[in-house]
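I'd like to ask some things about the structure below.
Here the complex is missing one protein chain, while the rest keep their positions.
Chain nomenclature is as follows: A and B, assigned in order of appearance, with residue numbering initiated at 1 for each chain independently.
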Amino acid sequence: MITIVDYRMGNIGSLVNMFQHIGEEVIVTNEPADILRADKLLLPGVGAYGIAMQRINGLPGLRDALDEVVLNREIPILGICLGMQLFTDFSEEGNQEGLGWIPGSVVRLALQPELRVPHMGWNEVKITNRTPMTESISKHSRFYFAHSYHVVVADANTRMLSTVYGEEFNSGINHKNIFGVQFHPEKSLKSGMEILRSFSEM
Amino acid sequence: MRLDVFGATMRVNKTETCRGVVAVSRGVQVMTCTRCIYDEKVSEISFDNEGVCNYCRQVDSLVSSYGTGTARGELKFRKLVEKIKLVQQNADYDCIVGVSGGTDSSFLLLLAKEVGLRPLAVHYDNTWNSAVATQNIAIVTKKLGIDLVTYVIDNKEQDQTKLAILKAGVPEFDADTDIAFISVLRKVAAYHRVKYILEGHSFVTEGISPIGGNYFDNAYVMDICRRFGDFKPKSFPSLGFWTFLKWSVIYRQQIIRPLWYLEYDKTSARKRLQEELGWRYYGGHHLENRASAFAHTVWLPQRFGVDLRNLSLAADVRSGKRTREEAIREYGTPVHVEKNLVRYVKKRLDLTDDEYLLLMNGPRRTWRQFKTYKRRFELLRPLFYVLARFGMVPMSFYLKYCFPLRKHS
Partner (left out) sequence: MLQNRVIPVLLLTNGSLVKTKQFKSPTYIGDPVNTALIFNELEADELVLLDISPTVHQCGPDFKTLQSVASECFMPLAYGGGISSCEQGEKILNLGFEKIVINSSAIEEPNLISNLAHALGSQAVVVGVDFRRMRDNSRAVFSRNGRRRAELDLVSWCRRAEMYGAGELLLTSIDSEGTWSGYDLPAIKEVASAVGIPVIANGGAGSLADIESLFFHTGALGAGVGSMFVFQGRGKGVLVNMPSKEQLRDITKTKYGSRL
C-alpha cells in the first residue's frame, strides 16, 4: 500500500494509474492520521518550490506527521520531481526553506547558449551510488524529465543517479529510507514502471 | 442446477467451475477419446469401438482426401495455384488473404509470395487490436511488398454491439467480428474481381471445432443488437443470407485453405516469420486482439466453463506434437488472463465494477433463443452440399450449419 501525499501539486492521476497497473494499492491523502498509518509514502510535485512548501506547511498537522514517519520511524518515501527537490534545505526559486531531510539546495539549471530550459524530454541516467532502487535500472533505461531546477547535495554519499544536460546533475538522491528521482517514473513507460515496482517491493 | 448451453443440458456443481460442453472435467471421470483429449461433453461427439472420437476420424479423412503434408497434397496445391494464376491473369490481384497479425495469416502471405501469387491483404479492424497485431501486419505487408486494405468499424457502434452481446449472455462474444471479417474479405474480393480467398485454417494444428459450439451468422448478430442493444448496426459490414449466396454462386468466390494441403507446423512457421520478416509472437491463439482475448480467457471460461484450449491441444496430440498426458495436464491448468484486460473492457464499455459483475452473472442464453439462419441452412442442405463440393462454400460450413443438432440429455 502506497500513501500518496496530496498537497494539490503534482500528477497524482498518472501515479495512481501506474500503481494500479502494477497491482499496488494506493491511497491519496493529506490527513495526518493517514500519514501516521502509512507503510510507504510518495511525495509528488510539479510547480514552484515556494508554493509547495507553503501548502505543505499550511495543511494542519501534515508537516509534523511527515517528519515523524520519515525521520523517526524511517518508513520508505519516494519523492518525484519537485517532490525530490523539497527534501533539501532551501531553493534559489522563491528563497524558501524545504523539508531539510537531505542536506542540499536547489539551483536553476545553468543556462548555456545552445540549451533550452526547461530540460524536457527523455534522457539517460548513470548510477552514482547503488541502492535497492537502482537494481531495476539498465543501460537501456530512459526517463522523462521536465524541470528547470536541479538538486545539489552536501554529502556525495547521498547521490544516487546522475544525468547530463549541459552539466551533470543529480537525477536521483538517497539517504537511508528517503529516495528521490528528478524524472517522472509515472510517465517513463517500462523504465518508470520498474522504478515504481521496485519501490513498492521495498 | 441445470443449464441449457449449446443445446446441451449440463449439471453445475457449486464447488467447481461450471462445466461447459467442451471442457475436460476436472477430476471427474468422463469418457475421453483414446487418441485426442475431447471428452463426452464435447458437442456432437461420438466414439467408435476403438474409443476414438468422430472428430479424430474426421481429421483422418480430411488428411487422406487432401493429402495433407504429402507430395500428393503439395501437388494438388501447386495445381490449384496454377489455376488461380490463370483465371486471375487479367485482374490486379490473384487472391485475397485475410490478415490479423497472427501466425497463420502472416504465414499465408509468405507462402503466397513464395508460390508466385499476387495477393491483396485485407484486414478487418474491430478497434480492439493490440499493438503486436498492427505492427505485425505492417511489417509483413511492407517487407513482402503486399498491398493492404483495411476496413475499420465505427468504434462507438462496435462498443454498443459488444455490450449487447454481454447483456444477451451468449457465449459468442466475437460473433460480430467473425462475420464482419468474412464479409469484408468477400466484398473486397468482389470489388477487385478476385475469385479466390485464401484462408489460414489448419485442421492439423487447430482441429475441427465442435459442431454446435460457437454458432454465428448475420441474423444472429442483428437480433442480439436489436433485443439487447435496441439499435441496428450501421457501419457493421453485414453478410446477409442473399448476399452470401450472391458471392458464392454468382461471383463464384472460393475459399482456399492452403494449409489443408501442405506440411504446416506453427513453431517453425513462427520461426520463419521472426527470422525472415521481423514478425513478433503475441503469446497465444487469438490474443492479438483484445476482444478475442477477452472471449477466450474470460467470457467463455468464467461464464460458461468453456475452455477452447482443447482445440489446439487435441490437434497437437493428433499430430504427435504432444503426448496425450501432457495435453491433459496442460488443459488442467488455469486459463491465463492478461492483467489489465478486464479493466480495459470495463473502460471501453463504460461499465462500473457492479455492472460488470451483473453481466458476468446474469442469465445465460444460446443462439437457439434468437433469430438465425440455421433452419434455413438446414432446409437448403442439398444446395449447400453442391456448393461445398464445388468449393464455393467451405465444407466445414456445410458440416456445421446444415445439419440439425442433437439435443444432449
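Keep in mind that, in the parts below, contacts are C-beta pairs under 8 Å (C-beta built on N, C-alpha and C of every residue); 3 or more make two chains touch, one makes a residue touch a chain.
Not measured: the values here are computed from a predicted model.
Decide which residue listed in B:D125, B:D176 or B:E199 touches the omitted chain of the complex.
Checking the options B:D125, B:D176 or B:E199, the one contacting the hidden chain is B:D125.
Hey, which of A:H21, A:R37, A:R55 or A:R197 is the one touching the hidden chain?
Of the listed residues, the one touching the omitted chain is A:H21.
Just name the one of B:Q58, B:Q135, B:T243 or B:Q302 that touches the chain not displayed here.
Among B:Q58, B:Q135, B:T243 or B:Q302, only B:Q135 touches the chain that is not shown.
Which residue, A:G23, A:P60, A:P118 or A:P132, contacts the hidden chain when the whole complex is considered?
Hidden-chain contact among the options goes to A:P118.
Touching residues of chain A against the unshown chain: what are they?
On the side of chain A, residues 11-14, 17-18, 20-21, 46-48, 113-124, 142, 144-148, 164-166, 184, 186-190, 192-193 touch the unshown chain.
Which residues does chain B use to touch the chain missing from this display?
123, 125, 127-132, 134-135, 137-138, 141-142, 147-150, 152, 154-156, 158, 290, 344, 347-348
By definition in this document, only the chains that are shown with their structure count from here on.
Where the centres are mean C-alpha positions, what is the separation of chain A from chain B, in Å?
Computed from C-alpha means, the inter-chain centre distance equals 50 Å.
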